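Have a look at this one before I ask anything.
With one protein chain removed, the remaining protein chains of the complex are shown where they sit.
On to chain A.
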Amino acid sequence: MSYKQIKGSYSFLTIPMILIMGMVIGWPLIQTFIFSFTDADLLGITKPGFTGLNNFLDAFQNRGFLNSLKVSGIFAVVVVSVEVILGTSVALLLNQPLIGSKVVRVFLILPWAVPTIVNAIMWRLIYNPEYGALNSLLYQLGFIDKYISWLSSADKALWAIIFADIWKNFSLVTLIVLASLQSLPESQVEAAKIDGANSWQRFFYITMPHIIPSLQVAMVLRIIEAVKVFDIIYVMTKGGPANKTRTGSIFIYQEAFTNSRIGAGSSFAIIMVAFIILLILVYMRTLSQQKR
């Protein structure tokens, strides 16, 4: 029996998985899409009316939504950029035969393994304006002369959350890049050295092309996560102060569940998904071109 025949005869085993995925992911997605063309309310008290493209047109005139997309954009660009640079740098360092690098690799997983909610609560305590560790550290080092309210400061709150998110997630990029680096044939690097390539040349012409596919995967994962960020912000600031940290996901949550406008909320969600897909396509295309 050929491989194809075996594969075909056992493919029915995937049916339960497809059914479950269809129920828990597919149906809610379809329902969200349907809702986005209606004026449905959360409790379903009144029969939803078809509104055509009105929800979508309104979305692009809604200052709150546009502002939340801007916050999401800033958050995603900064977080993903820093995580990629920092994560790759740390991976390159850990790929060297340094003493203790294996122990560091183990510890590196810890922040990523911590649940986001725990991470958010932990950073809220660290940033606490009355007894937070960060204020204490900076004060004792003489960098500040009085405790700062990081999360209630309109110009610092978003950056404080960005820092907390980077701390948690850059290690994912490190681990993916490190795994890729370890599959880089030593012979290629040795050959380059013999040919007289310096360390920058070896990095740009041998190491970088090798890790780009892995970086693509890491970046796509992180872009999706960063653009739809909800939990860490909801726990740390709930979108405040004065909506300065209200991202698209939090805006959608408030529209759908606090204001009970599930129809409008669904249309905002569809726009967010389109935005994420567009971003991923741009990144993938750019990186593919660089690889060539």
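Throughout what follows, a residue touches a chain if its C-beta (ideal position, glycine included) is under 8 Å from a C-beta of that chain, and two chains touch if they have at least 3 such contacts; residues count from 1.
In this section, contacts and distances are computed from a predicted model.
As stated in its UniProt record, the chain not included in the shown complex is "Carbohydrate ABC transporter substrate-binding protein, CUT1 family", which appears among "Carbohydrate ABC transporter substrate-binding protein, CUT1 family", "3-methyl-2-oxobutanoate dehydrogenase subunit VorB", "Peroxiredoxin" or "YCII-related domain-containing protein".
Here one chain is not drawn; of A:6, A:98 or A:154, the residue touching it is A:154. Summary of contacts with the chain left out: across A:45, A:99, A:141 or A:194, the touching residue is A:45. The chain not shown here touches chain A at positions 42-45, 129-130, 149, 151-152, 154, 237-243, 254, 257-260.
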